[in-house]
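Every protein chain but one is kept in place in this view of the complex.
Labels run A, B and C following the written order; every chain starts at residue 1.
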Amino acid sequence: MIDQAAIDAHGLSAEEYRRLLEILGREPTVTELGVFSVMWSEHCSYKSSRLHLRRFPTDGPRVLQGPGENAGAVDIGDGLAAVFKIESHNHPSFIEPYQGAATGVGGIIRDIFTMGARPIALLDSLRFGALEDDQGRPDPDTVRLVDGVVAGIAGYGNSIGIPTVGGEVAFEPGYAGNPLVNVFCLGVAKADRLAKGVASGAGNPVYYVGARTGRDGIHGATMASAEFDDRSADNRPAVQVGDPFMEKLLLEACLEVMRTDALVGIQDMGAAGLTCSTCEMAGRGGTGIDIDVSRVPQREAGMTPYEIMLSESQERMLLVVRRGREAEVEQVFDKWDLHAVRIGEVTGDGLLRVRDRGRVVAEIPNRELADGAPVYDRPTRCPAYLDEAQRLDASALSPPADLTRTWLDLLAAPVIASKRWVYRQYDHMVRTNTVALPGLGAGVVRIKGTGRALAMSVDGNGRHAWLDPREGGRLAVAEAARNVACAGAEPIGATNCLNFGNPERPDIMWQFVQAVEGIAEGCRALGIPITGGNVSLYNETDGQAIYPTPVLGVVGLLEDAGQVLTRLFPAAGLDVVLLGDPGGALGGSEYLNRVHGLVRGRPAPVDFDRERALQQLVVDAARRGMLCSAHDCAEGGLAVALAECCVESGGVGARVDLPVSAGSSDGFDVVRNLFGESPSRIVASATRDRRAELLDRARALGVPAAVIGGTGGDRVTVSVAGDVVADVALEAAEHAWATGLARHFEPAAGQESAP
Amino acid sequence: MRFAIIQFPGSNCDHDAYHAAKHVLGQQAQLVWHKESTLGGADVVVLPGGFSYGDYLRTGAIARFSPVMRRVREFADAGGPVIGICNGFQVLLEAGFLEGALLRNRRLKFLCRHVHVRVEQTDTPFSRAASPGQVLRLPIAHGEGSYHAAPETVAALEANRQVVFRYCGPEGAVTEAGNPNGSLAAIAGVCNRRRNVVGLMPHPERACESALGSEDGRVVLESVVTATAATGAA
Amino acid sequence: MRTRVFVTLKPSVFDPQGRTIVAALGSMGYGAVRDVRQGKYFELEVDAETPQAARSLATEVADRLLANPVIESYRVEVDADGTAADPGPRSARTD
Partner (left out) sequence: MRTRVFVTLKPSVFDPQGRTIVAALGSMGYGAVRDVRQGKYFELEVDAETPQAARSLATEVADRLLANPVIESYRVEVDADGTAADPGPRSARTD
């Protein structure tokens, strides 16, 4: 009854099916075929990526939980652990932006509280197609997607009461048919009370709790790994509706249950639902698990065991409870009007046994199912486009006549402009821990009961990664860590989300391997362990792949929450200090893209000795109260970073003078000074009386540092070797920056007042 | 004195109110689950913000039927001070403790930001410590905070001085720009005729510590401490 | 028995959603849509002996929970019985 068509429909290769037969020693039932197909899908098995992910540095003195569990955990002192992870929900968000993004938030939150942690912060990393055409007119499809995705994240996060304290939004034509929605969640747990997704102790009961099971997202897991094409319209029934209210009840009830010691193990039902949670928990416990799907609460009549095992209905958890403690656990769930249902028990035979009213419909050796998935070392080939794309001859271009206009134009670029319109839709203050509001740098939340705070940032740059995947990976690590350091926090852990195209294409696989290598190098060099992450492949539409997009999430620790820094110049009369080199590169810059419509050249490489020293310097200087503000130079270079230190500051301008950079004949020296991009650069402000001290420390650490000007006045002015090259009124800069993104979503945005 | 903070399923600012009352103001505070049949001898009742019952159907529409609301009603009828913040305000309106209703924000978007509100009345337990016309910088975080009531109701509220907080600009002037959600008469908070029950959309409990960007919310909670200390709890 | 409840904002209440939809339709070239009012629509499956019983149950539920009398009005329809008794737009689906 299992014919080739069925095997193909389940996306199993001939080789994989042969392995399946080996494991079972017989032909599978339909349910078994379904179970294997989801467990061995790219999404669940990481079959194309696993080999390469081993390159990541995953341990360090603070690491309490590395990759492998539902989320990673690092020690933050006082017996507490920071538990965090990032996850993608790209395809679902394209199919139904609101629900896709909302359920993405729900999924990552479950991963965090499954670990026994109280989720306290969210970040969102978003990428869409071009927002504007070259006349600056908005693209209606992009507007609709952005609107839906942002509303979906808000709808779920606000309701469940977890603040979204930061993120990023980028726009590139390549993401038009395949937006990226990556969501990061961080929670705090008692370090010695981390929960595990493990099923141990034969005879212990297995409980199902949460939403009833419907026919949601059946084949969802396989869909999320299958390249898009016009047939993706057929995937529409795979849309799931999130229920943040149900998840809020689950969150509170599960944390309450975990305070007892009646719990053995717990795991949420995400992709591949009941299938994945049962066989992974038993796999980890080296046990078996025996469930009867007829006991699973069902939303629709006549569901088959196949459907129940593969359903991806949201807001469901699987628990293993100590025998004899059932009543205690059931009571807690009853209090929250949730009804935990006993659907089976842990066994000693190492089998995943699925029954339907007693009758066995599937019986699979768990280990082989969970860990026996094929691991592919897919062929790689350097992409054909690369040589040409990396070539940049600036002398063939002419520099802009009016640098001030270019400056304003860059401040209004959607990727640079204020994301206020986005984060004001997010409740970023609930839980009263947010000590640095979004928009001011990394997201920073204090840990009540300790003097400490955690800073976090998600960063990536698909353009850089497309032009140089390895450097793109390195740059993402450096930028995320730098953003955290700019808040005054020491980076202590990282997670990552790898968004790429079809790994069966050697050129895509090459991008993937290179990027992974770059991330590994960066994290090793900066001593930041990777504690987990997520891989999203097959991000392409009709054969058009997205930019390779590694996104890094870095978490940093602030010993004293009171010492948090933001990008803003707090007052007039301060030194403006540039930490790092004045010159930047045009390769892959936003300037080149916005002004010349080019994505070319090579992004400036990271020197990690320099980067480490720079981050040490800021963190240390912040701790000693030597700095009043710090801001990383990212898209738009030094001039944009400088303006970003002034806007929203309540009217503090600045005037700086830059040294001439080594003359190159192409006439772009000043442009490189202003808008060139390169890593390891921070614009800071400091009081005059700490100047000498600051410069001394910089010298001691080998970080170039110079006082390039001062704060004050109502203009932002940049001169090079004494000649003013760009000069703008603070109001004009503020207006361009504040409305650049918002104007496409609400006409009246210009009149919106600052927070 | 003792704060009772009601926890509805879906409340998510309950712990924030608890933290402000207990750790910032140094008062006693206890969380009261919505199925409870007693308020545990509370001197003040707080209906906190959040998304009770997911805000499904209408904000506050389902929470008003919670068992504990009978006790809250008795407490209020006896003159006890009750404050509803954000979702708590919505519950008080649905339950008929206060007059009016809250509609979707003018721009139809959830809005989280700091706004300015002017203290219009200082003879309520939650504004007593403020000076008349004092301008507070408080966070809002809601999608349905546009205050609405029939014209005659609004007229009556004004006549009886029941508008306690009004959205305004930084200097206290009531302007279109200062009204974040399109509320009628820029109404941010009202009280009942007896003046012991107050509801408002902004979050004073989120503005009690300088580390969070504003301490202006303290005066709202401190008012009730002094007030009840003075009059002796209801 | 299947009953339907329609909840609409009272005419005096400003409906920003309806407004926004009209504007959007205008820019999409549907100027012929003069006005839009958005309301809620509920399908209730109720145990009741008679259409009348179903109607009065649904009416009670609408009155107590589904509608907020301060801003909304409601209308109840029952599949099995005649047209909605109360005034206001007649629904063709009922006969």
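The rule is simple: a residue touches a chain if its C-beta (ideal position, glycine included) is under 8 Å from a C-beta of that chain, and two chains touch if they have at least 3 such contacts.
Quick caveat: nothing in here was measured; it's all calculated off a predicted structure.
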Listed residues A:I95, A:L397 or A:A571, member touching the removed chain: A:I95
Where the missing chain touches chain A, by residue: 95-96, 99, 211, 214-216, 236-237, 239-243, 245-246, 299-300, 313, 337
Residues from chain C at the interface with the omitted partner, ascending: 6-8, 18, 21, 24-25, 28, 30, 32-48, 57, 60-61, 64-66, 89-93, 95
Residues of chain B in contact with the chain not shown: 53-54, 56-57, 62, 65
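To be clear about the criterion, only the chains that are shown with their structure count from here on.
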Pairwise touch network: line, ring, star, complete, or other: line
Gap in Å, rounded to a whole number, between the CA centres of chain C and chain B: 32
Rounded Å distance between chain A and chain C, as computed from the means of their C-alpha atoms: 43
For chain A paired with chain B, centre-to-centre distance based on mean C-alpha positions, whole Å: 36
Junction residues of chain A, two or more chains touched: none
Multi-partner residues of chain B (at least 2 other chains): 107
